[in-house]
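Left out: one protein chain. Kept in place: all the others.
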Amino acid sequence: MTAMVEFTVLPLGTPSTSARQYVAKALKALKDAGYSYQLTPMGTIVEATTIEEALKAVTVAHNSLFEEGVQRVVTVIKVDDRRDKPGTRAQGKVEAVLSELRKLEGKD
Amino acid sequence: MTAMVEFTVLPLGTPSTSARQYVAKALKALKDAGYSYQLTPMGTIVEATTIEEALKAVTVAHNSLFEEGVQRVVTVIKVDDRRDKPGTRAQGKVEAVLSELRKLEGKD
Amino acid sequence: MTAMVEFTVLPLGTPSTSARQYVAKALKALKDAGYSYQLTPMGTIVEATTIEEALKAVTVAHNSLFEEGVQRVVTVIKVDDRRDKPGTRAQGKVEAVLSELRKLEGKD
Partner (left out) sequence: MTAMVEFTVLPLGTPSTSARQYVAKALKALKDAGYSYQLTPMGTIVEATTIEEALKAVTVAHNSLFEEGVQRVVTVIKVDDRRDKPGTRAQGKVEAVLSELRKLEGKD
């Protein structure tokens, strides 16, 4: 059982177009709550065992923005929950695709 | 405090391109768990008070697909959490936009 | 060939948490460009024949926000592109799920 989650927190009605301070706050909240994460240019990825755990991490990040005075937050989430392949890891997913890609390119 | 959530459950590795039986199962699970929902052509909307409650509903729907034998489910979620306007309802959001639109069109 | 698209435009760095004026502007832009749409509490749905056409509609809506002075817009999009069942319509998708749901409930 593996539930990988990617999410993006989007503060609305904040004075600046920059969201970096809020994203940093969300990452700190995640870490303080004991979660590991991977930051990408478009979101944050957390590897969990179950969807319940995955969404708990998202909730921690999401809620931290309100502590910064934000009044409205839209959070976009993608959960990939696979129960036939227990123990799939984020890095393994990327490598599997890249290995497939090398096969495709070899065929050219 | 109002947290509106929209989600789409996507079964992977199922024999047919049709997902309707899985979506129906998810809606039944939602209803059995006491949630009200609104079905749109592209997702399901649940109105909740908090993000915790909103994501609990999504989890119920998501998990129901595995009971149907699906082995991998990707669920895409959007949470709109507004704490400055308690009690905003889904219907109110639509009406507010339409009223704004009528103003714009009157200006033409 | 049917490509249904749902999208949500999210302005960042605007003074108010309310997005209704921007959503109304986007809908007006869609209509002025000849697109039909369905507004839901969480997004806008456009039925198109191809993904190219679907994303063109999204682009029209997205770009209209910058004309309102917004400096950063995050747009979240979901395209459902089905090529085995030409002519599926949004309303048909909802009815198919509801009919499946009635079967499930009859089984109880």
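Each chain carries a letter (A, B and C) given by its place in the written order, and its residues are counted from 1.
The rule we apply is simple: a contact is a pair of C-beta atoms (placed from the backbone, for glycine too) under 8 Å apart; a residue touches a chain by one contact, two chains touch by 3 or more.
Keep in mind that what you see is a predicted model, and the values were worked out from it rather than measured.
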Review point. Wait, the hidden chain, what does it touch out of the ones we have here?
Key: A, B, C
Review point. Among C:E47, C:D80 or C:E100, which residue is in contact with the omitted chain in the full complex?
Key: C:D80
Practice item. Tell me which residue among C:S16, C:S36, C:T49 or C:Q71 touches the hidden chain in the full complex. Key: C:Q71
Study note, to complete from the structure: Absent-chain interface residues of chain B come out as 8, 10-19, 71-72, 74, 76
**Study point:** Touch residues of chain A, complete complex, unshown partner
**Key:** 4, 6, 8, 17-18, 20-21, 23-25, 27-28, 38-43, 45, 76, 78, 80, 82, 84-85, 90-91, 93-94, 96-98, 100-101, 103-105
**Study point:** Interface residues of chain C (partner: the chain not displayed)
**Key:** 13, 51-52, 55, 58-59, 62-63, 66, 71-84
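Criterion: only the chains that are shown with their structure count from here on.
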Review point. With chains as vertices joined when they touch, what's the shape: line, ring, star, complete or other?
Key: complete
Point to revise | Approximate Å spacing (C-alpha centroids) for the pair chain B, chain C | key: 14
Exercise for review: Could you put a whole-Å number on the gap between the CA centroids of chain A and chain C?
Suggested key: 24
Check your understanding: chain A to chain B: how many Å between their CA centres?
Key -> 20
Point to revise | Of all residues in chain C, the ones touching two or more other chains | key: 8, 17-18, 76
